[in-house]
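Let me begin by presenting the structure, written as C-alpha cells, before commenting on it.
All protein chains but one are shown in place.
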Amino acid sequence: MRHFSKILIAGLLVAATAFGFASCKTGNTSSGTVTVGITQEPGTFDPHTVVAAGDREIIFNIYEGLLKYDSDGNLNPCLATDYTISDAADVYTFTIRNGVKFHNGQEMTANDVVYSLKRAAGLLPSSDGTPLVAAFVKVSDVSILKDDSNRIQVILKQPDSELLSYFTTGIIPADYEGADKNPCGTGPFKFDSYSVSQNVTLSAYKDYWGGAPAVDKVVFKICADMDAGLLELQSGTIDVFPHLTKDKAEQLSPEAYEIKSCGSNMVQIFALNNKVEPLNNPKVREAINYAVNRDDVISVTMDGAGVALTTAMSPALGKWYDTSLDGTYSYDLEKAKSLLAEAGYADGFELTVTVPSSYLVHVNTAVELASELSKVGITLKIEQVDWATWLDEVYAGRHFDTTVICLTSDYAPYDVLQRYMSDSDGNFINYSNPEVDEIMAKIPLTTDENEKVSMYHQVLKILLGDNASCYIQDPEEIVAVSTKLEGYNVYPMYVQDMYKVKFKTA
Amino acid sequence: MKDPRSKSFYIAGFILLGIVLASFILSLIWTPYDPNATDPASKLMAPCAEHIFGTDNFGRDTFSRVMFASKYTIFISFAGVAIALLLGLLTGLPAGYYGGWTDRGIMLLSNSVMCFPGILLALVAVAVAGPSMFNVVWALGLVFAPTFARVTRVGTMEIKQRDYIMHAQVMKIPSPRIMALHILPNLVGTLLPATVIGLANMTLFESGMSYLGLGVQPPDASFGKLLADAQAYMTRAPWLIIFPALMLIIYILGLYFVSEGIRVRTQKGGV
Partner (left out) sequence: MGRQAGFIISKILELLATLFLVSLLTFVAFSVIPGDTAQVILGPDASQAQLDALRSELGLDRPMIVQYLSWLGGLFTFNLGKSAAFGTPVAGLIAERLPVTIGMSIIALIFVIVISYPLAILSARRPGKTLDQIFSVMGHILFAIPPFALSLIIITIASALFSGFRAGQYFAPSDNFGGFVGCLILPSFCIALPKIAMTFKYMRSSIIEQNSSEYVKNAKGHGLSDLRILVKHVLPNSNVSSITVISIVLSDILAGSLIVEQVFNLPGLGRLLLAGIARRDFPLLSGMVFYIAFITVLLYFAADILGSIADPRIRLK
C-alpha cells in the first residue's frame, strides 16, 4: 500500500504537469498580433481628460491631433495639412486634411475639429467653462473660416506662442459620447476592448488615411510589475516591453530581443521642499547638490543608463537646453561641508525622504542618497508610501521634506519649466522667484525663436543659482523589442507608436 | 510524561535559533562592513574573500546585512507576537470565562478583524502613524490577535469547568482575579506552542509585506525584506537570495522545533 500511493502521487504529478505545459504551448500568439507589456492600469481613454503618461502611450495609436510628434521630437502636420500663427501669436489657423475617416466610418470634417477643440477648451455650451486641456485656458473661440470651410481658426484671449504642441490633442467626432470608455478617433488602430488589469486590445484600422498598419492587432498586456513583465518577456508572451531598466534588459537573450534606447526627456529630481527648515536656506540646498554623486546614483539605480543633470531640463530637449551649465556641481564633499558650516549646520541635521514605494528606481535612489548624505552629516530617513498617498500628501498636499520622483512633460520647454512659477499647481517644491515668474510670463508673448531660447536659458540659470532642488538624471528609456519585429521607434516621451511595426518576413 | 523526542527537538531548535541569535548579538558590536554604506564601485560582487556572502546592487556587504537583518527579524516577530498575545488574552479570557453575550460580542469583533485583509490593515496603520517599523509591528499584532483570542477562549472554556475554578467562584473571588491568577497560568501549556508558531508566521507575513513595500523601511532590513529586494537580481546575483533565505529557514525551523519540543512534552503521546 505504501508503494502504491507513492506511484499514484508521482503519476498524478507527472500527468498534471505534462497536461499543463502541453496546453500552454498551444497558445502561441498568432502572427499579426503584437503584444506590448505595460505596468500601469489604464485610467481613461478620453483624449481630452487624459493626463496619465501610461494612458497617453496607448491612445497615441487611437487618436490623432492636428499635429503629431515623430520619434525625433519634431512636430509634424497630421490632421491639419498646414498651419499659420499670426504675428502677435494670438490666432492659429489650420487647414484640415481631406479624406480622413473616423473609426466609426464617418468622414472627418472641420466641424469635428471645432467640436473637439471646443470640448478640450471647455467652450461647449454643455461645459461649465473649465478647459479639459489646461493649456487651452487662453482659447476664446474656435471657428470655421467663413470663406473656406476647410480651414479653422483658434482665437486666443491673450497671445501664446507656446501653444502649438497642444494641438496634438486628439480629434473625435462631433457630439461623440463615451470617448473615455469607447474611444473613436482617426488613428491607425481602433479600440477593441479593455479588461481590467488584463489587457487593452486594438485592431488595425484598414481605412487609415495614411494606409493600413502592418499588423492586425496590438495587445497592451497589463503586468503586475516589471519583474512579472520580464518573466513574460523571457517566456516570449510579450513582444515589446518599454520602460525597462538596463540590468533587466541585459538579462534578455540578444537573439530574441533587440534593446532600443533613447533619452526620455524625463527629469529625476531629488525634490527639496523650499519652505521647510533647513531647506529654506539656499546654502543648504547648494551643499546637498555638491554632496550628491550623480554618477554613483545612476550606476546604482540605472546601471549607468542615464544622463546626469545639473538643472531642471533634460538635454534631450535640444536647443532649449543650456549646455553651458553642464558640470556646475562637481562632486565635492569638502565644499558641501563648508557650505553647511556657513549655513550654521556644521553638525548636520535630519531629513525625511518620502518615496513612492511602487517605483523601485526612486526607492533605490533614496537609499543611495541616504548613504551619500550621511558623509556630510545629513541623516536621511526613508519613508515609503504608496502612490495614492504620495500624490495626496506629497504632491498635492506638499507635506514633505524631500522626495524623489521623475518629472515628465510634453516635449516642450514651457511644459518643463512652468512648474517653477510661484502659483503653479505643479510647484510642489514651493519654489518662488519673481524673476522666473516674470520671464515665464513673457515667453508666450514672444514669437522670435532665438529670443525664446535665450529666455529659457535664463530661467535655467536662475533655477541653478537658487539651487531650486537637486536634479539627478534623465533616465534612459529602454525598450526590449522582439527580433521578430521591425519598424519600432523609441520616442523621447511616453508613446508606443505601433503604426510602422511589422513582423519580419523570414 | 517525558518523551526522549522532546529533548532532541529542543536541541535541534536551540542550535538553529542560536545561530540567528549569535548573529544578532554579534551585529550589535561588530559587522565586517557598515551594513548601510553603499559602494557602487564594488556592486553585485559574487562571494569572495573580502565579501564572503557577496555584495548587493549598492555594493553593500551581504554578510553584514544579513547579520544586521537578524536584529529586525527578531524584533518584529517578538514585538508583533507580544502585541497579538496581549490583545488575544484581553479578549479571549473574558470571552471564554463569561460566555453568553460577552463571548458573542468579542468573537464577532475578532472574526471581523480576521476577515479583514491584513494588507489594508497595514496600510491604515502606516497611513495613520507614518511608515515605520513600529507601526508595522502594531498592524502585525492586530492581524494575528484573533488567532490568539481563539486559542485563549477555547482554553479558558475548558479550564473554567475544573473544580478549583468552581471553588474560587463559590468563595466569591472577583472574576478578573480568577482569570489572572487561576486560569492564565494554566493556559501556558496551550499558548506556548501557539506563541512560538506565531513567531514563525509573523516572520513570514512580514516578508510578504516587505514584498509589497509595507514592511521595514530601507536601508533597514529583515530577512524577508532582503529576499524581497533580491528578487530583481534573482538570475544575476543568486547569492542575494540564498543567504537571507537560508537564515530565514534556519530561524523558522528553529522556532518549529522548539514548539514541537514543547508540544511533545506537554501533550502525552506526542502529536
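For clarity, chains are labelled A and B in written order, and residue numbers in each chain start from 1.
The working rule: a contact is a pair of C-beta atoms (placed from the backbone, for glycine too) under 8 Å apart; a residue touches a chain by one contact, two chains touch by 3 or more.
Quantities reported herein were computed from a predicted structural model and do not represent experimental measurements.
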Next item on the list: Decide which residue listed in B:Leu17, B:Met45, B:Ile178 or B:Ala228 touches the omitted chain of the complex.
Entry: B:Ala228
Checklist line | From A:Ala88, A:Ala346 or A:Leu391, residue that would touch the chain that is not displayed | finding: A:Leu391
Check: On chain B, what residues meet the omitted chain?
Finding: 5, 104, 108-109, 111-117, 119-121, 123-124, 127-128, 200, 204, 207-208, 211-212, 224, 227-228, 231, 234, 241, 245, 248-249, 252-253, 256-257, 269-271
Next item on the list: Could you please point out the chain A residues that touch the chain left off the display?
Entry: 1-2, 5-6, 8-9, 12, 16-17, 19-27, 41, 43-44, 49, 51-53, 128, 130-132, 134, 180-181, 195-198, 223-225, 227-229, 231-232, 234-237, 358, 386-389, 391-393, 395-397, 405, 408-409, 425-426
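Definition applied: only the chains that are shown with their structure count from here on.
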Next item on the list: State, to the nearest whole Å, the distance from the C-alpha centre of chain A to the C-alpha centre of chain B.
Entry: 42
Checklist line | Interface residues, chain A side, partner chain B - complex | finding: 226-227, 247-248, 251, 296, 299-300, 357-358, 360, 363-364, 366-368, 370-372, 374, 381-386, 389
Margin query: Residue numbers of chain B touching chain A in their complex, please.
Written below: 36-38, 40, 43, 57-59, 123, 126-127, 130-132, 212-214, 217-219, 231-233, 235-236
